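Note that one protein chain of the assembly has been removed; the remaining protein chains are unaltered in position.
This part shows subunit A:
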Amino acid sequence: MKTITLPLPDWRKEAILFAACLVLAIGLNVYAIATFQTPWAELVTEMPVVLALALLVYTLLAAGRIAGYALKHLIANFERKNTGRKS
């Protein structure tokens, strides 16, 4: 049986990525407050919604990254098998 070694996540990279998502969500909140002319207090009061939004974006990104990684892995395997047959 082949042993598969999964690399540990790079926590620093993930934290930066989540912080970027958070900044994006806060930016959307600022845009929404300005557009819909609601109270600026919502910068604080709507923080749970902003956090949830940031988490959602981060999760979507993570899903995309995992899918990308899996696709890359499959292509590499496919190419390796094809190269083996030719030689």
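Definition applied: contacts are C-beta pairs under 8 Å (C-beta built on N, C-alpha and C of every residue); 3 or more make two chains touch, one makes a residue touch a chain; residues count from 1.
Simple rule for what comes next: contacts and distances are computed from a predicted model.
Looking at the choices "tRNA 2-thiouridine synthesizing protein D", "Gfo/Idh/MocA family oxidoreductase", "sn-glycerol-3-phosphate transport system permease protein UgpA" or "ABC transporter ATP-binding protein", the name in the UniProt record of the chain not drawn here is "Gfo/Idh/MocA family oxidoreductase".
Residues of subunit A that touch the chain left out of view are 28-29, 31-38, 42, 45-46, 49-50, 53.
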